[in-house]
Every structure is written in structure tokens, then in C-alpha cells.
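Here is the structure we will look at.
Here is subunit A:
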Amino acid sequence: MTSALVIDSLDLHYGAAQALRRVSIECRPNRITAVLGRNGVGKSSTLRAITGINAISAGEISFGDETLRRSPPYKRARMGIGYVPQGREIFPLLTVRENLQTGYAGLKHSERNVPDYIFELFPVLKTMLNRRGGDLSGGQQQQLAIARALVTRPKVLVLDEPTEGIQPSIIKDIGRALQFLRDEKGMTILLVEQYLDFCREIADDIYVMDRGEIMHAGPAEDLDREDVRRHLMV
Partner candidate 1 sequence: LPAIAQDEGPIKVGILHSLSGTMAISETTLKDVMLMLVEQQNEEGGLLGRELEPVVVDIASDWPLAAEKARELLTVEDVDVVFGCWTSVCRKSVLPVFEELNGLLFYPVQYEGEESQRNVFYTGASPNQQAIPAVDYLMEEEGVERWVLAGTDYVYPQTTNKILEQYLMDNGVASEDIMINYTPFGHSDWQTIVSDIEAFGSAGKKTAVVSTINGDANVPFYRELANQGIEASDIPVVAFSVGEEELSGFDTEPLVGHLAAWNYFMSVDTPENEEFIAAWHEFIGSDDRVTNDPMEAHYIGFNLWAAAVEEAGTTDPDAIIETIVGLEVPNLTGGMAEMLPNHHITKPVLIGEIQDDGQFFVVSETDDLVPGDAWSDYLPESAMLDADWTEPVMCGNYNTETETCGGSSASAE
Partner candidate 2 sequence: MFRAPFAFRLLAAALCLLAGVFAPIAVSAQDNTSQIRELIAAMPDASLRELEEIVSSLAATGNTDVVPVLEALGEGDLYFNEETGDVVIVTRNRMYDPVTEEEIAPVGETDLSRIRVNNGLRRDIDATIGGMTLMADDPQTRISAARTMGASPDEENIPLLDEALAAETDPAVRTAMENARAVTILGMPDATLEQKRQAVPIVSRTSGGAAIVTLRSALNEDTPEELRADIESAIAGLEQERAFWQAAQNVWFGLSLGSVLLLAAIGLAITFGVMGVINMAHGEMVMLGAYTTYVVQETIRQNSPELFDYSLAIALPLAFLVTALIGVAIERGIIRWLYGRALETLLATWGLSLILQQTVRSIFGPTNRQVGNPSWMSGSFDFYGLSITYSRMWIVVFAIVVFAALLVVLNRTSLGLQMRAVTQNRRMASAMGIRTPFVDAMTFGLGSGIAGLAGVALSQIDNVSPNLGQGYIIDSFMVVVFGGVGNLWGTLVGALTLGIANKFLEPYAGAVLGKILILVFIILFIQRRPRGLFALKGRAVDA
């Protein structure tokens, strides 16, 4: 297996409007791949295409030996794609515990528990297990969203702006955690992020998007290149 997740020439439409144009990304296994770009360039659309939430109009997504193009989101999740959406999308009326338990759906009975490292990473969740997800503060919800994705024991973790609304100390923890997941748990990670310093610190590969297209692909160091940065300017 050379690569964990490959997307190839994706096109995506919202009604008549085209949001993605021939987007291709390759996530190397055991690596953190970051996608960057300004507002509205199609980053989230790409991730939603990967998870199956948005239907694509052309292109191919493959995961290991499987092609995902026609699989519904739950099949992809069960294959091992964990998703942390932008805007958290917590189940508001479920308690924190129940929110975490929704991740059990694709697991064997023996695996139906919350790995300890999750609570080490986000201790606040442990104290709030019985509070309803919707009542949490924004940052707490973001932490819950990440934790919830980890409960599914993903092989690939797809995160959409995971640091949004999170306090600095926990951002650092998340960074360390992603590295831990990559190194110790062998996860492949695909990350959309605006927070450049964060990317620079943890990403292995970067892709830069503009207007629905990939404008640049390369190692994380490329972030300091002028031509790359220009895509991120207003």
C-alpha cells in the first residue's frame, strides 16, 4: 500500500455552480497532509466529498484498494475515515457521553469504549460527560468533535479547521496529539487549516487551493515560499 487516500480530479457542483475543479490530493500513509486556502476556495467541499456528504460530479476517490465514489458516508466511516467537520456539528441534545458513543456504530462489541488517550487529550470532556453537547461552549464542542471522530478508530482522520475557537494551550495539545496519532497509531491525517503556524509545525505535505483548484502541492516547508503565500493573501 503506497498511499492511504487518493483523490483524483474531483469536480463538484452546487447546483449549477462549480465549486471544485479537477482537485487531486494524495495523502501519504502515516503523514499529515494539510490543505490551505482562503475563505470559500473549496477546502471544506473537498473534505465533504471525501466523507461522502457531498456528491461529486466527476473524479475518483480511493482509499487503499477500495474506490469510494459510490459509497454512502456511513460505509466510508466504517472503512476507517474519521471526520471532524467545520462548525463542529455536535448532536446538540445528546450528552457528551452519547455523542462519543455515536462513534461505536461501526465498531465490534469488544472495541466499544472510549480510548483513554482521548480523555488525556481533552480532560474537560471527562468532567462533562452528562452535559448535553449543545450546551457546551464553542471550544468544548470542538474538542468533543475531535474526540468523537477518534472514537471510531479511524485509519484516516479528516479534520476541517480543528483549531477554530480553541484556546491556545489546547491547540498545542491537539498538535501534539495529531503527531502522536500519526507516529504511534499509524494514522493518516488530512487537515484543512487556516492557522499557518500550526500547519508549519505539524504538517508533512501541503496543498494550497484557490477558486476550487489545487494551486500548489509540496512539502510543508513550501509554506514559506512567496508564490505559495500569495494564494493565501487577500
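The candidates came about this way: all candidates are chains of the complex that A comes from, given by their letters.
Definition applied: a contact is a pair of C-beta atoms (placed from the backbone, for glycine too) under 8 Å apart; a residue touches a chain by one contact, two chains touch by 3 or more; residues count from 1.
None of the values given here were measured: they were computed from a predicted structure.
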item: Chain touching subunit A (counting every copy) in this complex, out of 1 or 2; value: 2
item: Residue ranges of subunit A touching candidate 2 (in the complex, touch as defined); value: 51-53, 72-74, 76-78, 83, 85, 89, 91-94, 98, 101-106, 132-135, 148, 152
